[in-house]
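Every protein chain of the complex appears in place save one, which is left out.
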């Protein structure tokens, strides 16, 4: 494992320090460097806080800024941040309108954010949206259900725009819950990842194998299958996504191709091209697009496809101005 | 080699088609898909055209848009575009103020752009800037000199802003030439790359080795050395860069950490943190920063450091609004 | 058997727990790599090191208060799934022991704490988690089994997770592919139970 690092113990802190310095006009560290927040908080709006383990960069810190998040808490690699970080972020960003916590559905994240919410509940109005965009991993009913993966970016962008527009805490919370039914993601991996602490690959694949249905923590997926042509891979993934996504004719779709860290952007665009053609052949129009390396799993080679079914209201929220280190558009 | 592709022969075309479709509000294909250009050309300005082999995505097509390039020509992987592509781009974007060709200093690129310029010279005013930002590879005087690498982004951004501001062809050409003396880049690689056509790694490195002084075509560098801690690598690179860069005290520096495609952004920020601290300890202030995966070498693991010495005039050009698929800031 | 003072008991337990986790961290991460994200050993070690750093302060506290504080330290340092789970276990045990003015039996306090852990984790018996060690350990405590026996039972319970299909935690995403591996959380729980039993056996009156 060759990584640009000094020591495994300080890797997350050093990288975060670099991130904050490189974007110092937009973001600053919160108290004790427990989180990263917008340089200028806007009073009178609900505060949006997200976070999770590191290893998914540029998510979430890259989404801190006008029109998206107010603060992001980062844990160790693939390890949820701890409640003290989340509580500190709540204290520093809640301007009186309450806090919305956006949490990916992993037991660790859910439990840590939950403990933070319980401990801060006496002094703050808090609501939580748990993002569950992963296609149904086919597990039994009793399993913990869908993971929160790349679709988290979509949820955070839409809620961020809504919060900026003055939506109240309960309205945001309702929108977040509603979005969970309309965003689906599926991931494919061409390689395991090396967690810096352990210096070992999470799994090994042969030259002609891939893992289908992976999440963003280097864990193996649903099934190990034969590597195939891009069109074939995309078709399989879209089929799983569309059959898991309640759908009306005439829906406006957002198509988001996300790289896991080790895949060149040219391949992502090739997959986008393939996915868009496939959707078109099914009579579905792509109304909005995003292609890039946003929600990663360290240096994993692979990508995920996210399809979101958006109504007019959400299309406007998607188009609304955004100014963060990573996503930037509109006036 | 596992890549998301269908056939090696159509890979570049499919990826470009995806790129154009994903950013259809900003860019379109030129005639016969020979190049990509701004959707709406602005009359009365010099046209900026760049290009090169593919494999460096998102450069150059990602830089087509307001405030940067008017058109970009893409060749096969690591292979210069052909003169017919460049001539077509000249014809379609020259609004009468002439064309500036921005070319990375590789023999193939230089010769193909040169042939295009010769063939189009009868009907168009054309000037060429050959970017040479690579630190001196220590070759003899007769060698072809510095390569054009990640610093190309800086040159294209500054010239793009100047062209947008109405600079004339000769002024742009002079600025470009002048910048060549003030931008230096050095690259380090942790892995060879797999050229899709050949399906073989360009070179193989052991777990404890890295290549110092690499370019962006998967070619080996100046020297194969022992892998080291990030601080140490950064120090070696900065030393080579600074000693090759004429420098006045009080200079305003732009620090640009560029990923080669297979390196996670978190590692780039860690390297940025290290480089910034090192520069500070040398009494040099970082005035502008850029961190990301912009000028790549397929999926190579590695990064380059670019330092540019900018005067006030160029700082304003850097800050000037830009609206391209990849770089976006300002009003 | 050496009877030790209360402060030395808490300090000694902390030290023993820290040691067993440090010695087994790689193994725990190895187990986690098979069905999770490979960091359970690292997470637990970070937590135990944080507790160890405060052992002098902790040793001054009453047992219930010490348990609660250790739980909070684990919550704030471990992160991931294990932090809130082990944290809740200790915090709740401590609070139950404290709240009842010493009236509550240890077995009952443990039971309520385990219930809190299950609620926190939305987990049930057989889900292939650390609860699959906690439940049998509690059962042994209830029937006042000897320390050696509890220790053995914890080990046995952990190894039984080998055959289980994970229903919670990251391992659940593997579905059937989670079968055939020992759960890392169950393993760490068994290791801690064992080292605590052994320490008590050596240093405490029966």
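The letters A, B and C name the chains in turn, as written, and every chain counts its residues from 1.
In this section, a residue touches a chain if its C-beta (ideal position, glycine included) is under 8 Å from a C-beta of that chain, and two chains touch if they have at least 3 such contacts.
Treat the numbers as computed from the prediction; the structure is a model and nothing was measured.
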Missing chain: touched chains present in the view: B
Hidden-chain contact residue, picked from the options B:30, B:67, B:81 or B:98: B:81
Per the touch definition above, residue among B:106, B:167, B:272 or B:294 touching the missing chain: B:106
Omitted-chain contact residue, chosen from B:218, B:262 or B:325: B:218
Option from B:38, B:147 or B:182 whose C-beta touches the chain left out: B:147
Chain B, residues in touch with the chain not shown (by the definition above): 53, 75-84, 106-108, 111-112, 114-115, 137-140, 142-144, 147, 195, 197-198, 200, 202, 215, 217-222
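The definition used in the following text is that only the chains that are shown with their structure count from here on.
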Distance-maximising chain from chain C - centres being C-alpha averages: B
Separation of chain A from chain C, taking each centre as the mean of its C-alpha atoms, in whole Å: 32
Centre distance in Å when chain B and chain C are each reduced to the mean of their C-alpha atoms: 54
Rounded Å distance between chain A and chain B, as computed from the means of their C-alpha atoms: 29
